[in-house]
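A single protein chain has been omitted; all remaining protein chains appear in their positions.
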Amino acid sequence: MTARHEFNRRRFLQGSAAVAGGLMLPASILSACGDDGGSGAALKLARPDKPVTLPTVGDAIANGLSHEGGTLQILNYVDYLNPDVLARFEETYGVKTAVTTYDTEEIALNKLRSGAYQPDLILGLTESVLPRLVAADLLQPLNKSYLSNFNNVIAGLRDPYYDLGAQYTVPYIIYSTGIGYRTDMDVDTSYFDSGNGWDILWDPAYSGRLGILDSYRDVIGSVLHRNGADINTGDQKVLDTVLADLQAMTAATNPKIDILAYTEIPAGTRVVNQCWSGDMLLGVWYLPEDAGWDVLGYWQPDDMVTGNDLFCVTSKSSRPVLAHEFINFFLDVDNALENFGWTGYQPALEALPASTLIEWEYVPAGLENALITPEQYAAGNRGVALEPEVDARWTDVWAAFTAG
Amino acid sequence: MRRNSDGQWLWGLLAGPGTTWLLLLFALPFYGLACMAFGEIDPIFRNAVPAWNPLDWQFENFGDVMHEILFGSQRRVFVRTILYVASAVVLSFLVGYPVAYYLARHAGRWRGLLLALMILPFWVNYLMRMLAWVNLLQVDGWATRAFSAFGLQYNWLDGKAITVVLGLVYGYVPFLVLPLYASLERLDVRLLEAARDLGARPGHAFRMVTMPLSRPGMMAAGVIIALPMFGDYYTNDMLSRSPRTEMIGNQVDFYINGTSQPQKGAVLVLVLSAMLVVFMSYYLVSTMRMQRELQA
Partner (left out) sequence: MNPLLRRNPWRRPVVLATWTWLYVVWMFVPVIIAFMFSFNGGRSRSVWQGFSLRWWTEEPNASLLHDESLHTALRNSLVLAILTMLIATPLGVALAIGLARWRSRVAKGANWLMLVPLVTPEIVMGASLLLIFSNLYTGVPLGRPAQLLGHVTFSMSYVVVVSRGRLLSIGRDYEEAARDLGATAIQALRMVLLPLLAPAILASFVIVFAMSIDDFVISSFLSSGAASETVPVRIYSAVRTSSTPALNALASFLVISSLVALALGMVGMSVYRRRRGDDSDGESVLTEFAKFEM
């Protein structure tokens, strides 16, 4: 390895441990119809080919205000921000930040609605809860005059179908769901060459050394994708098949269910693990010192299931201007790059496409395909937000699967 | 007589706040759980809306979950939970009874120290004690390596029932030893002496005198560790986290904390409580009886 490599590896790995996160299956939009989304109105699903303008609730802040100072309350997915970048934000603006984390989107939504969480800024939620956030009057429209870096965002996401005009949201990172594996431990990569790499999750050869994500949407979505079914299906028969498949998986490979691919694969205690694209990039940091970092591999289907997480400002924020400044700060290319080095998740910025990150050697050789090119992103297999009844069916399938 | 009655207002006043607290934060929430289990679903947010008036209760959700418990996937979870708890309680007795017996009868000059050591685990956080085992049982952990030296090549954290059951034993046995010790210590030694004077051999005396006399204490101690085991999910999560070892608590945790269907979790909790009510009543009645004996 060249010195430059090592240097960049260190840069890439700077900071300390991070937990990968984010939910897969980006959702398309639900548009509220009927009255303003008050109780009783049904939320209707729209597909990517039916973009939605979210209903306007409340006003954006006025132009030209100076920020409020004080402490910015941030609600974030677990360890999903580089503390060094955060510290520099505090320094730059002479403010403090307090980060609260959430485990799942459902919990976050419930706690936001009950008032248990009262953040100024939310970071990491996906489109699947967006319409409900808006319907519950929890978000405020953004004022782009504070977001001078907004044009750094990937072109295709400046006017996203789930929030036409990007009224409420700015994309934070993009990701896909696939399979991480060891290249040096006799993993049969022909599964990945043949196209349907998901099948490896049922190969008894990896029993006890295999894991899947602790996320019902990702797991059921992947099995649906493997079966060639609609990855957002609400069809009970199709879902019953998924349950049977999952139970067969338990019998064949006894998968671990957690989000630890980024530590377990590098440690070698697992050789195959369903994971998010950021996990293997992050995993480099967890490799034992004597291991070369080409031992990590990542596969994702050609018609990848991709998505992006969001920045949102809450309607009751007491520091909306500072929240805008925060978003703008993270849309800055250098800051985003440094944040990427810690979280392992790809910023949704035009200036940092996969090719650039590879060229700058921010990504170890062999893991290039853990990055998502703009073309791949655009062609990605979009999951949509599930209707409540469908979501209930999915959770029941998951409960039955985990019941063993 | 006079005095007994004229202090009454004071006693009522003293008992008032605590009683009100328990009504508002223990009894009413439990009722709320039922209202949730029998409530309705908000059409947009899909969260359960509790029905506070029993006349409005709907039974569809309850029926769905009951069906799963009786015939579906939840049945496996319930059966497994009962088996695990039963095994863990029996093992806890095998481990803990001799310890309590030694402490009550033979510890001699070590008694003070041993008693301190028996109380000490209460002061070591439960989660820390589990964390300790998780570290030891890793593939490269010390316990795993020690076991493999004896030819026991085992991935202990790989969804093994035995790991979960032993974890429960390790976690809860201190809660068994102390009450057992208390009940054994209370036994009248003269009864044993009498048995011995009448010619009973030690084993015989133990079976005929000690065991029967300590039975109420044993029952109470068994119940007091079985109850929390039935609701335990964290021991399992830390040591296994596999569909092969899923217990009721894990399903409750999933439905209440991880989904937008808390009403299903509420039904599971209600059914679990109904199952445990026998044990709970046994413990309460025997406690009340003991209390009355003490008062007399």
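To keep things simple, chains are lettered A and B as they appear, and every chain counts its residues starting from 1.
In this text, a residue touches a chain if its C-beta (ideal position, glycine included) is under 8 Å from a C-beta of that chain, and two chains touch if they have at least 3 such contacts.
Just so you know, these numbers come straight off a predicted model, no measurement behind them.
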item	value
Identified contact with the non-displayed chain, of B:41, B:69, B:88 or B:269	B:269
Residues from chain A at the interface with the omitted partner, ascending	15-17, 19, 75, 78-79, 83, 98-103, 110-111, 114-117, 258-260, 262-263, 286
Touching residues (missing chain, whole complex) on chain B	3-4, 6-8, 10-19, 21-23, 25-30, 32-33, 36, 49-50, 95-96, 98-99, 101-103, 105-107, 111-112, 114-136, 138, 140-143, 170, 174, 178-179, 181-182, 192-193, 196, 202, 205, 223-224, 227-228, 230-234, 237-238, 241, 249, 252-253, 256-257, 262, 265-266, 269, 272-273, 276, 279-280, 283-284, 287-288, 291, 294-295
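We adopt the following convention: only the chains that are shown with their structure count from here on.
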item	value
Approximate Å spacing (C-alpha centroids) for the pair chain A, chain B	39
Complex interface listing, chain A residues touching chain B	37, 39-43, 103-104, 106-107, 109-110, 113, 132, 135-136, 208, 250, 254, 256-258, 269, 388, 391-392, 395-396, 398-404
Contact footprint of chain A on chain B as seen in their complex	41-47, 68, 72-74, 76-77, 80, 138-139, 155, 158-159, 241-246, 250-251, 254-255, 257-261, 264
